[in-house]
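One chain of protein is taken out of this complex; the other chains stay put.
Chain naming follows the written order as A and B, and within any one chain the residues start at number 1.
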Amino acid sequence: MMRKPLTSNPLLIGKLLTSLLALGVIAIGVSFLRIVHGTPPPYGAPGDIGSAAFFPGLVALLVTGLGGIMLLVTWRANANVVFERGRTGLALIAFILMVAMALSINVLGIWLVSMLAVPLLAVCFGEQRWYVLLALAVIPPTVVIHLFEGVMGIYFPRGMLL
Amino acid sequence: MIRPAIARTLIAVSVAATSALTGAQTLAQESHLANEPIRFVTPYPAGGSHSLHAGIITAVGEDFLGRPLISTIRGGGGGVVAAAEVARSTPNGTMLLFGDPTINSLRPQVEDLPYEMDDFVAVARINYSPAIFVTTPDQPFQTIKELVDYAEGNPNELVYSSDNRNGFTFTVFEMLKSTAEIDMRGVELGGGGPAVTQLLGGNTMAYAGDPSVVGEHLDAGTLVGLCVTDTERFEAYADIPTCQEEGYDVVFQFWRGVMAPAGTPPEVVAELSDGFERLTQDEGFLRLIGQIGSGVQFLDHEAFAEALAAEQAALGAAYLGE
Partner (left out) sequence: MIDFSVLQQGLAMLASPWTFLALSAGLAGGILIGALPGLTATMAVAVLAPFTFFMDATIGIPFLLGIYKGAIYGGSIPAILVNTPGTAAAAATAKDGYALTQQGKSRKALELSLYSSVAADFIATLLLIVVAIPLASIAIRFGSPEFALLYLIALTMIATVSGESFLKGMIAAGLGLLVACVGLDPMTGYQRFTFGNTDLLAGVSLIPLLIGMFALSEILMQLTQPPSAEDRKTTAAEHGGEPLSWTEFWALRPTILRSTTLGAFLGSLPGLGAEISCWIAYGVARGRSREPEKFGNGSLEGLAAAESGNNAVVPAALIPMTIFGIPGDTITAVLIGALMAQGMMPGPLMIQQNPGFLFGMFLVLLVTNMLLLGFGLLAIRWLKQVTRIPPTVLYPCVMLLCLCGAYAVNSSTFDLLILVMGGGLGYVMRRTGFPVAPLIIGLLLGPGFESALRQSLVFSNGSLTIFWSRPGSLILLILLALVIVVMAWRGLTTAGIIKKRFKRLTSPSQKH
């Protein structure tokens, strides 16, 4: 199902975005190819099927080539490259929250991170009642952490504070 | 004290548990250990002999060390990831590595790894096992001499199952190749399980591995033992000669031992070593170790450190001296 187009000219925006993606794919392929074909070749001769460099080299070549094809196909006249619209900004905020969560766990410890991240994500989803947020900060972390530590014997990092 | 609740219940309902739990309780007040659980890190994925030993040690360890032992299985990179992590951890005895010769003696010398040999101090050796060279009954060689003759007559035609580069099997075959001056081709199959499968399926011609991996097949007659990489014969398979007896100087004892990060206070190392010594004398522990086809050859931290230094020097000379 199609939602509202992105701008007044969704086709052009779609084509530009897809081209950008294709360029990204090519960039990944080329950077892996560069490593494999570095001098001296770090993982053995890429042309030798038995070497550690052959398979990654082949796949990187494939990815680069496919990225190129994608770029060409995008600019064909009848290409269907319109994207669905959505609240990308909100998703970006939530993603930043997740990254922060992963990075800070060694410093803040599991308790603080989970008690902050769970209600904050709920806020992203539009929850505003303070008692629900408070409950989310306390109940899920307590239950889940005790489940993992008590039953499975998997101990989480404690951080500097707790 | 935190302890897996399921574990406690399970032990409580089981009848045999009593024999394992009657061991001496250490007195906490005289301890030099930090008052927190000890992470006992197994550097290989679950399922191998290492994790099996670690499972037994951590299941009964608390009564001898006075601290709960948490088994942490941290596989990857052939043990390198776990070793690097333990090497970087706070040296206070709360994180221990269940090490072996490839991780602690061989690979840091011949590979570019994120840790050094000196990043660890020896705590206690639990046991060791030799490798047994084996083949199937339908191969053209049935003794180690015949294998060497075959390899001489057909250079590079003999294909054997290997594990990983610089792994246990890999190393003993390299030793055999260099003392007997022969050429053979090893296929690195990533572990003992696939290696034996390929040998049994007739895809490879020889293998060398831990008695716990090949023992069952030796009993059943599906594999033939050629020689043992130890200075004396292996008790359970006393009819298999040592490689030295047969004239090939291949000795490699695959020990399993506890290592702590360098910088751990000596009194902590000594206390841990004592705790593991009492553990290895416990009846329940010995019974379980016996059931998995293994034994105990305990060395305390001083004797183990000496043995380790000698092994590291010997491996260094063998690999780098050439």
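The rule we apply is simple: contacts are C-beta pairs under 8 Å (C-beta built on N, C-alpha and C of every residue); 3 or more make two chains touch, one makes a residue touch a chain.
Computed from a predicted model, the values in this text were never measured in an experiment.
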item: For the chain not depicted, the shown chains it touches; value: A, B
item: Hidden-chain contact residue, picked from the options B:Pro140, B:Gly153, B:Gly193 or B:Pro265; value: B:Gly193
item: Touch list for subunit A against the chain that is not drawn; value: 3, 17-18, 21, 25, 28-29, 32, 35, 42-44, 49-52, 55-56, 59-60, 62-63, 66-67, 69-70, 73, 83-84, 86-88, 90-91, 94-95, 98-99, 101-103, 105-106, 110, 113-114, 117-119, 121-122, 124-127, 132, 136, 140-141, 144-145, 147-148, 152-157
item: Touch residues of subunit B, complete complex, unshown partner; value: 4, 6-7, 10-11, 13-17, 20, 45-48, 51-52, 55-56, 58-59, 71-78, 80-81, 84-85, 111-112, 114, 156, 159, 164-166, 185-190, 193-194, 196-198, 200-204, 212, 215-217, 219-220, 222, 284, 288, 291-293
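We adopt the following convention: only the chains that are shown with their structure count from here on.
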item: Approximate Å spacing (C-alpha centroids) for the pair subunit A, subunit B; value: 39
item: Footprint of subunit A on subunit B - complex, ascending; value: 2, 4-7, 37, 39, 70-71
item: Touching residues (chain side subunit A, partner subunit B) in the complex; value: 149-153, 155
